[in-house]
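Note that this complex is displayed minus one protein chain, with the remaining chains in position.
Order of writing sets the labels: A, B, C and D. Residues in every chain begin at 1.
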Amino acid sequence: MPALLELRGLRKTFGRGRRALPAVRGVDLDVARGETVGVVGESGCGKTTLGRMVAGLTPVTDGVIRFDGSDLDGTSASRENRRRIQMVFQHPAQSLNRRMTVGAMLAEPLRLLAGAPRSETAGRIEEMLALVGLDPAFGSRRPRQLSGGQQQRVAIARALMPDPDLVVLDEPTSSLDQSLRGRMIALLRRIQEMRGVSYLFISHDLGTVRRIADRVAVMYLGRIVEIAPTRELFDDPRHPYTRALLSVAPTMDLDDVRERIVLPGETPSPTDLPTGCSFQDRCPLVFDRCRSESPVLAPVGSYRLAECFAVAPASDA
Amino acid sequence: MWSYLGRRLLVSVVTVAGIVVVVFFIMRILPGDAAAVRAGPYASEEKLEQIREQFGLSDPVPTQFVNYVRDAVRGDLGTSIRTGGKVTEELLIRLPASLELAFYAVLLAVLAGVPVGIVAAARRDTWIDRAARVVAVLGSSMAFFWLGLMLTFLFFFRLGWFPGPVGRLAITTEPPETITGFFTVDAALAGNWALMWEAFTYLALPAVTVGFVLSAPIIKIVRSSMIETLDSEYVRTARALGVPHREVLFRDGFRNALIPVTTAIGIIFGYMLGGNIIVELIFAWPGVGRYAYEALRVNDLEALQGFVIVVGLLYIVLNVVIDFVYSWIDPRIKLGQRVVA
Amino acid sequence: MSTLEVEGLTVGVTRSPTSILADVSFSVPAGKIVGLVGESGSGKTMAALTMMGLLPDGIELRSGSVRMDGRQLLDPARMTVSRESADMAMIFQHPQAALNPTMKVGRQIARVFSLQQGAGRSEAMSQSIEMLRRVGIPGAARVAGAHPHQLSGGMCQRVMIAMALACRPRILIADEPTTALDVTIQAQIFDLIRDLVAETGAGVLFITHDLAAVAEMCDSVTVLFGGQVMEEGSRDDIFRRPRHPYTTYLLDSVQKEVDPHVVEAGVDFELVGCRFGHRCDYAWEACGEVPDLVAVGEGHRSACFLHTAEVTRAGAS
Amino acid sequence: GGDEEEPAATTAAASPTTAAAEEAPATTAAEMEEDEAPATTAAEMEEEEAPTTTAAMEEVVEKPIIVASLADTPNLIELHTFRTTSAYAVTNAVYEPLIKQDLVEQANGLLQGSFVDHHGAGAETFSIEATADGGFLATFTIRQGQTFNDGTPVTASDYKYVFDRSIEGPGYIGLLLPFVGIASTDQIRVIDDYTLEIETTVQSPLFQRFLTFQVFGAMNRAEADANATEDDAWAFAYYNDKGGGSGPYWVSRFDPDNEVVLEPNPGYWDAASLPNAGVIIRPIPDANEKARLIAAGEIDVATGIPPRLLAVLEDDPNVTIWASQTTGVHYLAMNQTIAPLDNVHVRKAIVNAVPYRALIDNVMYGFASPAGGVVTSNMETWDSSIGDQFRQDLDAARAHLEQSGMEDLTLLLGVRESRLGDQEAAVLIQDALRQIGVTVDVQILPDGDFSGRINANELPLFIHDWFSWGEDPFYQMRFLTTCGQFVNYARFCDEAYDALVQEGTFTTDPAVRQSVSSQAQQIFFDQAVWAPLWSSDRTSVTHRCVTGVVQDYTRIPVFTEMSKIPGC
Partner (left out) sequence: MAAESMPGRSRRFVPPRIDGGAEALPLASRKPLAVVGMAILAVYILLAAVGPFFVADPVATDPVNALLPPSFDHPMGTDNFGRDVFARAVHSARLDLTLGIAIAMCAMVIGSAIGVVAGYWGGAVDETLMRFTDIVLAFPGFVLALILVAVLGNSTLNVGVAVTAAFVPYFIRLTRAQALSERELEYVDGAKLAGNRSARVAFIHVLPNSLQPSLVTATLVAGWAILTVSGLAFLGVGIKPPTAEWGVMVSEGARDIDAGHWWTSFFPGGMIVLAAMAFHFIGDEFGGREA
């Protein structure tokens, strides 16, 4: 059975000519039904762009998005599939229309996408509010009257309203206080259990991804450099970038005696990338080949891939 | 940067072209027969026809337009029906008067508005700030014509401190030889200090009238952008590092507040370039504003058209200049990405 | 011995009964990194600004004392901290925003040298380039001639640190110095701060909401909630032996599974009594009073009636 | 046309040639004949004194320079296309016509142009004879020795040139000539260098007056030809800002917004008797400023000062106001083809409601006399027993209104934008009508729009004015109030009345004229054709030391007699 979402060679370049900025540079990724795929990477590596392309908010430069077996292009069939892909954004306050009541916002997708009759909306809104842990009375409030966590719950409720199969979660917790993140993640997991939706969970926070994702993809400069089941990735990172990332991520474990790999320098600008591996300048394992050839994702064990000549030499295969 | 400049000029050309088109066609809608104006009341139909012929008024409008544009490109904005003179020349003769008034008015507004705005921002929410804001509101709510009238009443009729509203110099005074067209400057260049002083006394009331009104937006913008910069994190940093108050206020605060202030001054000056019709009328100031008004009263299309085009041009030139000033003030702005206030 | 001691700091909004900080005390010894941790809005930044004498308009210092080596810095007549001889410097959360956009970074640092030592223009400039080198900026001379917008966030933070060091502070206040940066860059900055502490022997007040960062960086920790100190102690005390319900809650919400359907209360806090009261699972009548900080171990103090009134509580429940 | 000078309205009409051109773009030929007529004083003035030349005959060692400020700006001084009153004054000082009016000194020292007697100017002598064809043959002997300001001698062909130019050039002056029977350039003949003949096809009483117009003053033909271009055969463009004729002055500096300087022309035939050393014309838009400068002696003579200010100036010992009554009329017209003004009682109500006295006192500040009918109070045959009945009587007005059966009337009253006085009058009329229960909606219209709408019968009520060239009662009645006349804007038509006018026009018997006129005036009154508002004075203002003020049939200052009392 094909995956629910299949991305093949997905690319996005903003602008053109000398100012062309390749934000996503050829991403292949599958998300199965009911699965949560985490995408991590540092700021500007293209996570959001990837998510927005999947949700249909950013036009694709090149590559294919296949959803439930059919290509998502401009056709009416694909438009129907779009309904089944929803998205939750990073800033809860910004992602809600500040002049609309919660109820009105939740009613929109019902009427516009699902074509639900007016009589049904009230009930379904109440149901949904309950699902995300909000009192029905919240229906008449406006975003300003809600706390950050409550706003994010409303945003989640709205995304779930048209009964989607896939929800793109773009850093849904990073603007929330740490004490609230745990709750939000628990809520998302609960919903997944009940509704069977798949998540594409985008975050730059490894700790959060670890708690929700089944598989994790690590992005660097617009490409996935490693993808693996969560536990394996965290226990045994292969790609040198993943390794460095994991080694320097702070933990509360005081007994942790990891060897810290502090990467030198900074991420190069996507507008002028070196030839060869884009990680070459910061990589502790760099060797000649990395400067001339670009690696591609290659298997580095069962169910996992990495994009590095040093750890997955069999890339020509 | 050059490509930006090129693009900018292109846009300007488009805008000017747009102005020409819009103005030309608006003018064609103006009620009244230009030929009749020219011919006077005794003209027969034949004579009218003759005049229409002579001035090309009987051509189809598109032909008239093409001819007009052709001449305009050569700097010939046509002939004033009212005076029989060349519009370009007449405007150029009057422009220095308007510019001199605009210059001193804006200068006054800046000299008064900037310090007041800075003090208001630095002493936010104190009575000084309140007073500054009331002054600003008063300024932006001021009717030019009333202020001019009242100033004249008080300082000319009642107190006699300043000369009456008769233009740039006393009727009996010979103007200085034209070098810049600014009487104050030309008089100074000629070493005629008495004349320069006289020119200033005649400028005083109109310049104060306009300057007062213009100081309002400057106070407001200086105040608000100063508040914004003073609240900024880099000002906090400067304070945290013990930079003295004055330097924080001016080097960190004002320098960064200058961008919106420049925009404001630019816009204001741009508006003044067109000559303030009301003030020029009240003070009998022989500038382009009054020229336009008189042209409008008698349907002098070419003169009016010329006026609008010249004002538009000046405005656009000014905008390009402001762009350069921006990039000088703010290194973040590579020409082209203006941070709009 | 203690370098900086803050006691009983109370800060509020002018002409309003609200206090943003209520009786906050902590100390920063030389050569140590002290963490100040708490949720968003708990008053961490306010505490720092108070010590720097930089409270914004509309916020007033009501009482307290700030002492450096036993010397009172707080002018009781004007209720401001005079920073003149305080030897404190501060770095901020958004490094790019904290630098003057119209001034070259070299000049900005040089200005501090001129101020501190009355150094001449060119001398200050060469000192500033030297300082840039010291904070690990490659091509320091070139960077000195750059404007802040031409530098990355990590670079700007280094420049900020260089500026702070130019003051030769005995106390460095770092207000969330890395929240705007990527993990790999954060690791670099953390290393830099640690090195500087070792080198200069300055004390650091490290403000953050990230418990993991605290665990990694700090020698001791003060936990703030709603402007009140909840608990303070060494790193081990806080992470291994938390005594205050809030600290426990915080640690749990990051590490443990939580019930998603508990509607979080946002950052609201009580105006009277223990500010954590209404979110506290153990709250009872006594919490209407403000609990004192009591010693619960060697150098470990916590402000909760649970410690002082075990018996009463038992009776009440 | 109007006969009032109002600086705020930029122009007042002046003479047949200047007219209210700026504000009245679309006046038609039919109107122009009468509209805007020059006028000399009525007969009563004549007996006073014999014509003399000037008051300042004796040589004054140093001649003063006269500073003048007129009602507007002389920004175009080409002889056949200029259109402001001050341009009239400039051209009048620059171009010398063949003949001029004799000047009659009045008791107050004012020199009034004579309507009847003329003397040679550019022509040393002239004779006018009737021809067999019913026209005139006029022969002019051009003065020898007079030159243009550049030294070129003036010859007959320079005079012919200006007539030819009027007739064939693109200016509007040529249109006047048919009224005196000149239509073709062949009628102007150069006999020799110093003899010019003009033959007309009709015997118009206006013929001599026409010849006094400066627009028929000699133009320097050689200069004009040299500056003619293919497009512009008559050198119109060249003369836009230049003025050099054979008249007493030439324009030595032309900067219309600042000053126009007239310097004496040394080649002028009468240069020696010119009592001043030149004239500077300065535009001063603000009437108050003008008045102040006159009082201070900074300016010597000014026109275009509104009555309100004249009233203030009367008390100023430094200022002399020269005012003389005229036969012109300002009137409130009621278009009788528009309901409810077709109802004579409504008209009578209005005529009775108008505050005649208040208008003269509060709008004209006494610088006007009661008009008293279409035949005005200063005009021959005016019947005071009828004319005096134009008096405000609100009770009578209400009674008429009641009789008319109309209620809640709302009427539109149109006034011209250029006429401040009319606008002020409208305010008083508005209030007066309010008091009898008629609402008046005053609309100030651009002059062109105004003429358009009265021509199209769209304005029920409007204020207009008239100044007859003929200053003749029947002439006046005929044009303004007989059936079918184009300028009969009130559209009054009464056969009996027309018959009376017809009779009066062709009789020379004063008694018959008087009785016929009275009868017509009675009909005019009974039918309430207009409310005749006032006859305004002709005014100019000088500093007290100025002498030699001339008021001819225009209201434009003539500078040739003007001087200042030495040491004053």
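The criterion applied here is as follows: a contact is a pair of C-beta atoms (placed from the backbone, for glycine too) under 8 Å apart; a residue touches a chain by one contact, two chains touch by 3 or more.
The structure presented is a predicted model; accordingly, all values stated were derived computationally and were not measured.
Enquirer: Who touches the missing chain here, A:36, A:90 or A:230?
Expert: A:90
Enquirer: Among D:206, D:397, D:426 or D:520, choose the residue that contacts the chain missing from this document, as touch is defined above.
Expert: Touches the omitted chain: D:426.
Enquirer: For the chain that's not shown, point to the residue among D:361, D:380 or D:402 touching it.
Expert: D:361
Enquirer: Could you list which residues of chain B touch the chain missing from the display?
Expert: Here the touching residues of chain B are 11, 14-15, 18-19, 22, 26, 29-31, 130, 133-134, 136-138, 140-146, 149-150, 152-153, 157, 217, 220-221, 264, 267, 271, 274, 277-278, 281, 292-293, 296, 304, 308, 311-312, 315-316, 340.
Enquirer: In the full complex, which residues of chain A touch the absent chain?
Expert: Listed in rising order, the touching residues are 52, 55-57, 83, 86-87, 89-91, 94-100, 105, 108-109, 111-113, 155, 158-159, 161-162.
Enquirer: Just the residue numbers, please: which parts of chain D touch the chain that's not shown?
Expert: Residues 8, 288, 306, 308, 312, 355, 358, 361-362, 417, 423-424, 426-428, 430-432, 434, 442-446 of chain D touch the chain that is not shown.
Simple rule for what comes next: only the chains that are shown with their structure count from here on.
Enquirer: Give the chain pair, either B-C or A-C, that is connected by more C-beta contacts.
Expert: A-C
Enquirer: Which whole number of Å gives the spacing of the CA centres of chain A and chain B?
Expert: Whole-Å distance between the two chain centres: 55.
Enquirer: How many angstrom lie between the centres of chain A and chain C, each centre taken as the mean Cα position?
Expert: For chain A versus chain C, the centre distance works out to 32 Å.
Enquirer: In angstrom, rounded to a whole number, how far apart do the mean CA points of chain B and chain C lie?
Expert: Going by mean C-alpha positions, chain B sits 53 Å from chain C.
Enquirer: So which bits of chain C are touching at least two other chains?
Expert: Touching at least two other chains: none.
Enquirer: Could you say which residues in chain B touch two or more other chains, in rising order?
Expert: Residues of chain B never touch two or more of the other chains.
Enquirer: Flag every residue of chain B that touches chain C in the complex, lowest number first.
Expert: The touching residues are 124-125, 231-234, 236-244, 251-252, 255-256, 329-332.
Enquirer: Which stretch or stretches of chain A touch chain C in the complex?
Expert: Contact set of chain A toward chain C: 42-43, 133-135, 147-150, 177-190, 204, 206-207, 244-245, 248-254, 260, 262-263, 266-267, 282.
Enquirer: Quick one: which bits of chain B touch chain D in the complex? Just the residue numbers, please.
Expert: Chain B reaches chain D through residues 31-33, 36-44, 47, 50-51, 54, 82-85, 93-94, 164-166, 171-172, 175, 284, 286, 294, 297-299.
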